[in-house]
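The complex appears here without one of its protein chains, the remainder shown in place.
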Amino acid sequence: MLDEFRRQYAWQIREFFFTVKLLRRNPSAVAGFVIITGMVAMALTAPVLAPYNPIQISLGERLGPPGGAHWFGTDELGRDILTRVMYGARISLWIGVLVVAIAGGLGAVIGAVSGYLGHRVDNLIMRAMDVVLSFPPLVLAMALAAALGPSLNNAILAVAFVMIPKFARMVRGEALAVKEKQFIAAARASGAGSLWIVWHHILPNCFSSVIVLGTLILGETILIAASLSFIGLGTQPPTPEWGAMISVGRKFLMDQWWYATFPGLFILVTVIGFNIFGDALRDVLDPRIRR
Amino acid sequence: MSEPLLEIRNLAVQFFTYQGTVRALEGVSLRVERGEILGLVGETGCGKSVLARSVLRLIADPPGRITDGEILFKGRDLIKLSRREMRRIRGNEISMIFQEPMSSLNPVFTVGNQMQEVVALHQAVGRDEARRICVDMLRQVKMPDPDQVLLKYPHELSGGMRQRVMIAMELSCRPDLLLADEPTTALDVTVQAQVLAILEGITRQRGVAVLFISHDLGVVAQLCDRVAVMYAGGIVETATAAAIFAAPRHPYTRGLLQAIPRIDEGREALMVIPGTVPSLIDPPRGCRFHPRCGHRFQPCDREPPPFYEPSPGHRVACHLHAGEDQKRSWSRS
Partner (left out) sequence: MEPVIEARNLVKYFPIHSGFFGRHVDYLKAVDGVSFALHRGETLGLVGESGCGKTTVGYLVLNLLSLDRGTVSFKGVEVSSLRGKALREIRRNLQVVFQDPQSSLDPRMLVKKTVGAPLEVNRLARGAEVVRRVRAMLAEVGLSEEHVYRYPHEFSGGQRQRIGIARALITGPEFVVFDEPTSALDVSVQAQILNLVKDLQRRHGYAYLFISHDLSVIKHMSHRIAVMYLGIIVETAATGDLFGEALHPYTRALMSALPQPDPSKRTMLAVVAGDVPSPVNLPAGCRFHPRCPEAREICKRSAPELREVKTRHQTACHLYG
């Protein structure tokens, strides 16, 4: 059983390790990976490692500067900012992963079907995608989140909706190329229907580019989600979300710089991490460079 | 006996890749005499393209490198030349045409533009004179309406016409040697016949020697004076075209000729050479063909065969043609 599994996936496993080897040599990949892993680790261990309770109010310690007891200082309700930043990572990353999963999944299917079927269906779907893409992503997300009502889940749905066309468009392009290959004609000749071909042939061949795009979009998602919270449309207080923290911290920026700066810094670093890792991943997976 | 135009001695070329070192060419020796058409025949991966590119030092380093041997052109070793000297030879004394002319011609410039550029590069002539030379060259490759053709873009011409343009361009500077890497493989058979006729005509007329690379034995038989057969990075047999086809001596050459479907003879089943082409990263010891050879005996898996000459001008890299004494000493050991 295990033997069969290993034989079946032997090549994928080898490819995976080869990819890892190439990534190790790439400085941006390593840097990005370190950042991402750091953030993920922080998010996962927050409940255990965070020094305080994120929503524990301590009015006696309001707006304290970074120091021994509070490495990042405290906010206007005396809550430890380091703890809130750590918990914030959980939320941001969770949003990112969920959005990419939803948008990637739906977008890929839409794009693959559109590209494969072509003609009118393709036209219709792509024009619909164009409509969505013609809005600046943040504005559209804001409008949707506002319409749905301010909450974490609605923020996720809003951002996912905005990201779908990016995946759809990319996968459609790949589907157009894959469609012309002879194995597709062979599948049709064998009697396979369109849906079967899209699911078994087109989508697997688009997989790696979806992964790469996903990594890049993750960064953008975190930014948009933070922006939504910044204007109050995403997570609601007292949830410690980075964007929300900056929103409140803005008021105190002049005298209590630490409030907005630390969450802002973490957004910056996280997004950069995903971006440079995604870029390196794209390069490494490019079949021409792999030779 | 005049010295050959091109003499390759013991050439070895290796490619350093992630999977290992590919021993693409080993112990390759070849001569091309002035004015003759030498056919270089072999299947995919035998190294014929690598050989041609090595002559013009077009092998990208990394990952490839010439690791041994000499390439003597008019007595000078091309491997030892500086890059500048090599550039002067390319296009001037040695030219090359490739299989797919579409990739050799820049699609955004007209044919005339590119041809004139080549002429102007190698000969110090003005624009009008260059144009006149181009029209003249096109006429020599029997191109209809040469003036019109100069104004066209590569994609507006058919495959056959593009190859003719390539031939014209590469011969415009009167090289002594033309390397032709599968120039008609991508062409239809009737067009191929035309292009080959033109190629033969113009090279004979000017005394240009041609190293004609192909996997098509029929074309080689019709065009070439002498033929060299390659297998897995080495030359296995060299002889006149007549000798190679009438009396092939190497088991691989024989196998190849028997595997081709013929128009003139009916065959129920084609003779097959068992096995597959070996990997060049870890080639067989001794003779590289021995695992697939039905005639192998003692020395074949140990000693790489040198060139024996069973009849004058006919060289075979096969121990079957060793002298009787040599064979006796092998059977004793």
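Points worth noting:
For clarity, chains are labelled A and B in written order, and residue numbers in each chain start from 1.
Keep this in mind: a residue touches a chain if its C-beta (ideal position, glycine included) is under 8 Å from a C-beta of that chain, and two chains touch if they have at least 3 such contacts.
Everything numeric here is computed off the predicted structure, so don't read it as measured data.
When the full complex is examined, the chain removed from view is found to touch A, B.
Only one of B:105, B:119, B:209 or B:241 touches the absent chain when the whole complex is considered: B:241. Residue B:273 is the one among B:134, B:273 or B:300 that touches the chain not shown. Set against the missing chain, the residues B:28, B:59, B:78 or B:256 yield one that touches it, B:256.
For the chain missing from the display, the contacting residue among B:6, B:52, B:161 or B:293 is B:161, taking the whole complex into account. When the missing chain is restored to the complex, the residue among B:2, B:190 or B:205 that touches it is B:190.
In the full complex, subunit B makes contact with the omitted chain through residues 43-44, 158-161, 188-194, 196-197, 215-223, 241-242, 245-246, 255-257, 259-264, 266-267, 269-273, 276-277.
Listed for subunit A, the residues touching the missing chain in the whole complex are 4, 7-8, 10-11, 181-183, 185-193, 196, 200-201, 204-205, 207.
The criterion applied here is as follows: only the chains that are shown with their structure count from here on.
Subunit A and subunit B have Cα centroids separated by 54 Å.
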